[in-house]
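With one protein chain removed, the remaining protein chains of the complex are shown where they sit.
Chain nomenclature is as follows: A and B, assigned in order of appearance, with residue numbering initiated at 1 for each chain independently.
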Amino acid sequence: MPLNRDNVSAIAHLARLKVPEEDLDSLAGELNNILGWVEQLDEVDTDGVAPMTSVVATEYARRADNVDDGGIAEDVLANAPDRMDGFFAVPKVVE
Amino acid sequence: MAELLKGQTGEWELVIGLEVHAQIVAKAKLFSGASTEFGAEPNQQVSLVDAGMPGMLPVLNDEAVRQAVRTGLALNAKINLHSIFARKNFFYPDMPQGYQISQYELPVVGEGEIEIDLPDDAVKNVRVERLHIEQDAGKSIHDQHPAKSMIDLNRSGVALMEIVSHPDMRSAEEAAAYVTKLRAILRYVGSCDGNMQEGSMRCDANVSVRRPGDELGTRCEIKNLNSIRFLRQAIDFEAARQIDVIEEGGTITQETRLYDSDKGETRSMRSKEDAHDYRYFPDPDLLPLDLDQAYVDALKAELPELPDAKKASLRRRTRPVAL
Partner (left out) sequence: MTDLRNLTLAQARDGMAAGDFTAVELTETFIEATGAVRDLNAYIVETADQARAMAAASDARRAQGQVGAMDGIPVAIKDLFCTKGVQATAGSHILEGFVPPYESTVTQNLWDAGAVMLGKTNLDEFAMGSSNMTSYFGPVANPWKRKGDDAVLVPGGSSGGSAAVVAARAALGATGTDTGGSIRQPGAFTGIVGMKPTYGRCSRWGIIAFASSLDQAGPMTHTVRDSAIMLGAMAGHDPKDSTSMKLDVPDFEAALTGDIRGLRIGIPKEYVMDGMPAEIDALWKTGIDWMRQAGAEIVDISLPHTKYALPTYYIVAPAEASSNLARYDGVRYGLRVDGDTMQDMYENTRGAGFGAEVKRRILIGTYVLSAGYYDAYYLKAQKVRARIAGDFNDAWEKVDAILTPTTPSAAFAQGDKMDDPIAMYLNDIFTVPASLAGLPGISVPAGLSAEGLPLGLQVIGRPYDEETLFRVAGVLEDAAGFDAKPDLSGLGG
């Protein structure tokens, strides 16, 4: 079922992207084109095929339980658009 | 059989499932080398990975895996030799990556069981659905500034075990007994210090009510209960609230609620109003977690004697004397 402007608006909200009202219809058209094009994958028989979840055939990397990082608050905060008393500051969140 | 609750229109059965978040005892975080110590200055125990800086990548702390497996063994649970880390995508200012690395379809620990102790030496088995490893979020502080929230990422990336029960509990007492027993097991194993005040153990309660024998009712999730007393109070309040709503002709909507311990009530969390669509998918930055049976067997062999085994062996040892 093709996406309509309300679907696009809902997806944009999920992705926290502000999309101007007037762009919703054209975006719906573009997304529908792309989704229509990728639907050709339905032709491929994938019964019994395991999804490819990793490209590298090696064992998982582990780190030992050592404290060897942190203590760099200035580096962490240096690029902050708004900071206060060692915290990042954001518009008030209502819980 | 647990007691039923009396409403205006008849009897109600309370159904509770619990999700316990237990901080894993480890020096460093789940995917970085920053310290997990409690009480540091803001953003001092944060690596560039924990801050979600561009291009940063997670590397798994082996100790978190070891402790999760040991805990699973203590819960007599199935250890999954193949498990997967997945991304749970949602936006929150104290969650720097824009997703939480967790486990979804394939958790490291599967079905287990906890025997809980009830009054008069009664016991009951509560089934554990799963245990998985995940990252903690940072902390948002809302009361320091009139228009702003403050974000401290010291907790961001701390290793947690989420232990999910089946909805097997039927009263606040049973829920309290479950958490008490689980905490004792975690402390015996040494995988979590069980300190609820400092937040190293927190509890979410899924609460619903139904007429005895009916299908499960719609549940509400009460978030972040940080003491057993609050857990009991929150469940009792929530059960009464739901019964009132239904008996007055209303319906329960599935939602996330917060327990306000000052007012002794639960309320809807506005920040969680969005319909959740977490878009879980396997984290492409991490390889599947593949363990071998010998590793699990070795951990099993080293496990300390657990509370129930101890009690049982104590019973065995003391029985001849009692006779």
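Points to keep in mind about this one:
The working rule: contacts are C-beta pairs under 8 Å (C-beta built on N, C-alpha and C of every residue); 3 or more make two chains touch, one makes a residue touch a chain.
From a predicted model like this one, the values you see are computed outputs, not experimental measurements.
Of the listed positions B:7, B:52, B:110 or B:307, the one in contact with the omitted chain in the full complex is B:52.
Touch with the hidden chain on the side of chain A covers residues 3, 8, 11-19, 27, 30-31, 33-35, 37-44, 46, 49-56, 58, 60-61, 63, 72, 75-76, 78-82, 88, 90-94.
Listed by residue number, the positions of chain B touching the unshown chain are 48, 51-60, 87, 89, 91, 93, 96-99, 149, 151, 277, 279-281, 284-287.
Definition applied: only the chains that are shown with their structure count from here on.
Note: centroid distance chain A to chain B, computed from Cα atoms, is 25 Å.
Chain B makes touch with chain A in their complex at residues 26-28, 32-35, 41-51, 59-65, 84, 91, 93, 140-142, 144-153, 258, 269-271, 274, 277, 279, 282, 284, 286-290.
Within the complex formed with chain B, the residues of chain A that make contact are 13-14, 16, 53-54, 56, 58-73, 75-77, 82, 84-95.
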